[in-house]
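Here it is: the structure, laid out below.
With one protein chain held back, the other chains of the complex are shown just where they sit.
Then we have subunit A:
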């Protein structure tokens, strides 16, 4: 497939935004359980505003993917059958919840509405945070299922796709939370950093397994089933167009195998080992800049990861577009 930058930015920015929001809420929960020092409301408010910003930019990027962006509102219609439609519905809901979460903290709406047991006072931030958590995971699943549900793209048609989108999004979000804490100099860097490392390792296992699965993949279709001629030697001589077509532009990345391999190795280095080492180093020397660097490096790596995700997938329609003349 042709990797479109609109979709690369959409999926990576949404992932980081959801992850950052979940990191903020996790921080609040830990503080509530007194595992962490309680933070100013402002900390959560600004953190989730940054998450909202990422979601907004991601949404903006997605419009560049559409031929007719002015009609985008129509895309909520078919939520019963289309994962794309479901994503389109859940994204604004999540944005509203993240915004509400931020506002609730900014306005100090932290008077408990009711109590569960002795110590747990349920306030607006907790409820909205919980709803936001559900929406975040629903969004991870629908974004990934847009790709994983297309059975013709056998490289994508796998639970690994959902696992990777979720874990990589979470990892980059917690990485960003560590960077944010380091930037404002609060003591939560080791907490977010540890989670970021754990999630990055989990993502490494899942992404690695996905790569290995795809390396062994045998495609269902062949040029023989494509035109229905039973012969071992069938080659295309003409595709009915000399200057290419939508089919050659949308479904081929046009890069050499060496480039594709280079991008894969790049993301394997940038997404996993370097950010982990940087976080560990930051912990060891108590640096406040290394966590920021870790996030930036990992995010750049994720762009390469998403590029490779698209380039790796081979669509069966390509069998009809093997040679021009």
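Basically, a residue touches a chain if its C-beta (ideal position, glycine included) is under 8 Å from a C-beta of that chain, and two chains touch if they have at least 3 such contacts; residues count from 1.
Please note the rule applied: contacts and distances are computed from a predicted model.
Student: Looking only at the UniProt record of the hidden chain, which name from "4Fe-4S ferredoxin iron-sulfur binding domain-containing protein", "Protein-arginine kinase", "Cytochrome c oxidase subunit 3" or "Zinc/manganese transport system permease protein" is the right one?
Tutor: The correct option from "4Fe-4S ferredoxin iron-sulfur binding domain-containing protein", "Protein-arginine kinase", "Cytochrome c oxidase subunit 3" or "Zinc/manganese transport system permease protein" is "4Fe-4S ferredoxin iron-sulfur binding domain-containing protein", the UniProt name of the unshown chain.
Student: Which residue among A:69, A:254 or A:273 touches the omitted chain?
Tutor: A:69
Student: Among A:48, A:85 or A:102, which residue is in touch with the absent chain?
Tutor: Touching the chain that is not displayed is residue A:85.
Student: Given that one chain is not shown, which residue among A:116, A:242 or A:285 touches it?
Tutor: Only one of A:116, A:242 or A:285 touches the chain omitted from view, namely A:242.
Student: Out of A:234, A:277 or A:296, point to the residue that touches the absent chain in the complete complex.
Tutor: Per the contact definition at the top, the residue touching the missing chain is A:234.
Student: Write the list of subunit A residues that the hidden chain touches.
Tutor: Given the touch definition above, subunit A has residues 1, 65-69, 71-72, 74-78, 81-85, 88, 146, 149-153, 220-221, 223, 225-229, 231, 233-247, 250-251, 315-318, 320-321 touching the missing chain.
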